[in-house]
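The complex appears here minus one protein chain, its other protein chains still in place.
Showing subunit A:
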């Protein structure tokens, strides 16, 4: 009896995690982006985007336009960067982009890899920003950067599972 109850509890927990995973991955497929929702970590797009804001990305556009806000990754560095497209040059099969943060004084040449002068629209972009939610992403920043918050959350979860067992 007791084992059966615990098993169902374990199952429902697994269900929560798998469904979250499935939703995340299918969002990734729909938007064609490996991380369709990102949290802003830096102030280079202030005052529009501040630390902790949530951005929704879309990566199925054939071309980026000047003025679009895109998230890109530089090879060899894992931190995605959110900046605005300053220039674009394209022919029928390739598009090159130069980006700049609204709050930065100069363009992103210094942020790119050594000798790199443009982003490639097909390979370097994670997506372009379509929608915006303020502040809610601060939870993830707290979890990743604040040890007390992380263990506090863990502790709360443990206590609540203990309470439900009774």
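Please note the rule applied: contacts are C-beta pairs under 8 Å (C-beta built on N, C-alpha and C of every residue); 3 or more make two chains touch, one makes a residue touch a chain; residues count from 1.
In this section, contacts and distances are computed from a predicted model.
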### Summary
Complex minus one chain; that chain's UniProt name from "Proteasome subunit alpha type-7", "Very long-chain specific acyl-CoA dehydrogenase, mitochondrial", "dolichyl-diphosphooligosaccharide--protein glycotransferase" or "Signal peptidase complex subunit 3" is "Signal peptidase complex subunit 3"
### Query
Which residue among A:60, A:90 or A:150 touches the omitted chain?
A:90
## Note on the structure
Residues on subunit A facing the left-out chain by the touch rule are 47-49, 65-69, 75, 84, 86-92, 94, 96, 102, 106-107, 109-110, 113-118, 120, 129-134, 160, 163-164
